[in-house]
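Just one protein chain is left out here, and the rest sit where they should.
And then chain A:
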Amino acid sequence: MKLRLNVNGEIRSADVRPAELLLDVLRENLGLTGVKPGCRHGDCGACTVTVDGLPMKSCLMLAVEAADKTVETIEGLQDSPVQRAFVEKFAFQCGYCTPGFIMNSHALAHLHPKADKATVREWLQSNICRCTSYEEIQEAVEAVLSSGQPTSRMMN
């Protein structure tokens, strides 16, 4: 089927099977390889994107389910406060989990700019970092929240 998706502010179309997962369509059809496959089972969060502003594991969603929604991937962020904070706080080692963490944190900062520690913790528990950068990731997110700066939106 022909599918039109609103991704990173652009309308993109792809020929997909209805059984195709959003994760695979973003990577294979649209070339957005910043969306990382990990467990493909909803456990690791590496594949997190935002859908209508909410973090979503793209391995748990069909691409057709995203048809009338706005999808944002790491490629859609450009020098956002969360990205900068991750660099400043050294919040990654190998970097494989980073796009998922950033998309989740970006949504959190946007939806709950005054999130308390417990909420930050709860949201971050959706993602796994095999390199165990958890302390630094939490510091990066808290730095963005306490700075009070608005989360910049997508590239366009």
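Quick note on the criterion: contacts are C-beta pairs under 8 Å (C-beta built on N, C-alpha and C of every residue); 3 or more make two chains touch, one makes a residue touch a chain; residues count from 1.
In this text, contacts and distances are computed from a predicted model.
S.K.: Consult the UniProt record of the chain that does not appear here and report its protein name from "Caa(3)-type oxidase subunit IV", "Xanthine dehydrogenase", "Branched-chain amino acid ABC transporter permease" or "Phenylacetate-CoA oxygenase subunit PaaC".
M.R.: Listed in its UniProt record, the absent chain's protein name reads "Xanthine dehydrogenase".
S.K.: In the full complex, which of A:8, A:104 or A:133 touches the chain missing from this view?
M.R.: Spelled out, the listed residue whose C-beta touches the missing chain is A:104.
S.K.: Pick out which of A:5, A:21 or A:144 touches the chain that's been left out of the picture.
M.R.: From the options A:5, A:21 or A:144, the contact with the absent chain belongs to A:21.
S.K.: Of the listed residues A:12, A:40, A:84 or A:110, which contacts the missing chain in the full complex?
M.R.: Spelled out, the listed residue whose C-beta touches the missing chain is A:40.
S.K.: Just checking the interface: what residues of chain A touch the absent partner chain?
M.R.: Touching the chain left out of view, chain A contributes residues 17-21, 24, 40-42, 45, 48, 54-57, 59-62, 64-65, 104, 122-123, 125-127.
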